[in-house]
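What you see is the complex with one protein chain gone and the rest in place.
Entry: chain A
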Amino acid sequence: MLFDRLQALALLQLGDSAYPAGGFAFSWGIEGLAADGMLANRNELDRVIADQLTRRWATMDRILLRKAFRARNCKAIAEVDRLTEAGTPSAEMRDGSRRAGRALLGVWVKLEGPLSIAYRDQVSADARLGHLPIAQAVVGRDAGFSLDAAELVSGWTLVTGLVSAAVRLGIIGHIEAQQSQAAARGLLGELLADTPGADALPASFTPFIDIAVSRGPLRHVRMFTT
């Protein structure tokens, strides 16, 4: 057998763009960039996806997810969560990341994931906690995922979220969406093949995306949370 069937099926379930954790309401800058005339076709979308993956996800979210995945207890997880809060300069990005993370955690509290239940108590008591990569780590642990699998789902849900937002905004069609996802799959595979060092510090550099998200509240027309 080339792969573990049950693990693969679990990945399909949790990595599904229809997974009910609110992902469809986040465009992570796609809506804002389109509104500002900086994103109008598939080529530009692919560049934004590559930026998101290489300059934010791989160097920031993934590092934080790995730390939270390995953290010994809820207190240690909360420390990584605070690091996420402190390392995300844009208030709208922080808010979006917390809303998405809390929604995901909420689903797993109802699914009776023990770590999710324990960690949710901390999150309820502190408004700065509950960031998405941290929730992905907690949920991945409850789902019995390996660290590899948890990272893969995290990166892939980012890709499908961006692509499906672009489809709903009318930037690309459904076939182009598949082409974008295939391209992103290649890039994500390369990124995942590189293991970050244990002492890697989270950092991101996506100024255009951060600005587009930060301008969200100023926009009159706005369909997405970020």
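Keep in mind that, in the parts below, a residue touches a chain if its C-beta (ideal position, glycine included) is under 8 Å from a C-beta of that chain, and two chains touch if they have at least 3 such contacts; residues count from 1.
Quick note on the criterion: contacts and distances are computed from a predicted model.
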Which of "FAD-dependent oxidoreductase", "Dihydroorotate dehydrogenase", "Cytochrome c553" or "Urease accessory protein UreG" is the UniProt protein name of the chain not shown?
"Urease accessory protein UreG"
Check the options A:Leu39, A:Ile63 or A:Ala103 and report the residue that touches the missing chain.
A:Ala103
If the hidden chain were put back, which of A:Gln13, A:Asn41, A:Ser124 or A:Thr195 would touch it?
A:Ser124
In the full complex, which residues of chain A touch the absent chain?
18-27, 99, 102-104, 106-107, 110, 112, 117, 124, 165, 168-169, 220-225
